[in-house]
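Only one protein chain is missing; all other protein chains are in place.
For subunit A:
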Amino acid sequence: MNIEKFVSEFADQFDDLDTSAFTPETLFKENDEWSSMTALSVIAMVDDSYAVRLTGDDIRNSKTIQQIYDIVLAKSN
């Protein structure tokens, strides 16, 4: 796993937002597009690409993409 690829995959779950400035420190809920469907898209992407199942609490307790990445990393080990 590497964080750059993860940020890119995470950004791909947003359809309308300009995500070109997304970094590991991006506060991913602080935009108009974040919704339950975006959360589901992220969870499905992680499930598909990393075989890790994120939970609602994982999403609720995270603010940055880096925090999600760290959870995925921990769960995949």
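Note that in this section contacts are C-beta pairs under 8 Å (C-beta built on N, C-alpha and C of every residue); 3 or more make two chains touch, one makes a residue touch a chain; residues count from 1.
Going forward, contacts and distances are computed from a predicted model.
Colleague: The hidden chain: which UniProt name fits, "Sarcosine oxidase subunit gamma", "ABC transporter permease subunit", "SDR family oxidoreductase" or "Acetyltransferase (GNAT) domain-containing protein"?
Modeller: The chain we cannot see is recorded in UniProt as "Acetyltransferase (GNAT) domain-containing protein".
Colleague: Can you say which of A:N2, A:S20 or A:S36 touches the chain missing from this structure?
Modeller: A:S36
Colleague: In terms of residues, what is the contact footprint of the unshown chain on subunit A?
Modeller: Contact residues on subunit A toward the absent chain are 13, 15, 32, 34-41, 43-44, 47, 53-56, 59-60.
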